[in-house]
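With one protein chain held back, the other chains of the complex are shown just where they sit.
On to subunit A.
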Amino acid sequence: MANVCFQMKGTAFTAVVMDLYDYSADLFLAQLKQKINTAPQFFNASPLVLNLAPFEGELKDEQLEQIVAACREMGLQPIACRGAGIELKYTVMGLGLASLPSAKTRSTDIQAEPAQSKAAHVKASPLAGNKEPAFRPSKVITKPVRSGQQVYAEGCDLIVMAAVSQGAEVLADGHIHIYGPLRGRALAGVKGDTNARVFCRQMEAELVSIAGYFVLNEKLRELCWKEAAHAFLEGESIQVSAI
């Protein structure tokens, strides 16, 4: 093969999320100006996700266009729409935005994050009184995860006590344990935990990923195929070994 031009990785970014509750052109513009004036540096060219899920009533196509135009004018960079109904799909696409599925629980977490830069985060933790991270119970799934289904264990480990079918996807911020054949995709440490691992009773995965680094089925076939195996990250490469 010729020189490698690029490598694809999955990763998570912080972005500002705007939860939209109501819309009238003048009021929106005034409030947006006011908000941005509180921290002009922070909002300058900042990526923005529009969350339409909390919006009451129906948002019209032209209203969405106005909102996006107003945000761009104020120096924000709308990158995606979350929770847009099917009727807005083409408008969202036409505006060059990505469509994200609405997440019921995650929006609050993501909102809180942009305020803390990395440095602030490091400083903040000792101030919090050297607290150990709160215990998050693992997510346990007892039924097969079927093709087309997706299971995400947010902020914890994921334990699946059945098969993960081809075309299914299991994700966790922590480790993933699968007590059955793994035939679909398993992504551990999706928020960047490089210590996360994937354990399974029978390795037949389409893809195994840890903190954005991944190996594909073809590679896995050479290693521990159909055996009990675990995958972990060593430097920038994923190791798969029998257990």
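Keep in mind that, in the parts below, a residue touches a chain if its C-beta (ideal position, glycine included) is under 8 Å from a C-beta of that chain, and two chains touch if they have at least 3 such contacts; residues count from 1.
Rule of thumb we're sticking to: contacts and distances are computed from a predicted model.
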Protein name (UniProt record) of the chain left out of view, among "Succinate dehydrogenase / fumarate reductase flavoprotein subunit", "Septum site-determining protein MinD", "ABC transporter ATP-binding protein" or "Oligopeptide transport system permease protein OppC": "Septum site-determining protein MinD"
From A:33, A:89 or A:143, residue that would touch the chain that is not displayed: A:143
Residues of subunit A (touch criterion as defined above) contacting the omitted chain: 143-144, 146-149, 162-163, 165-168, 181, 183
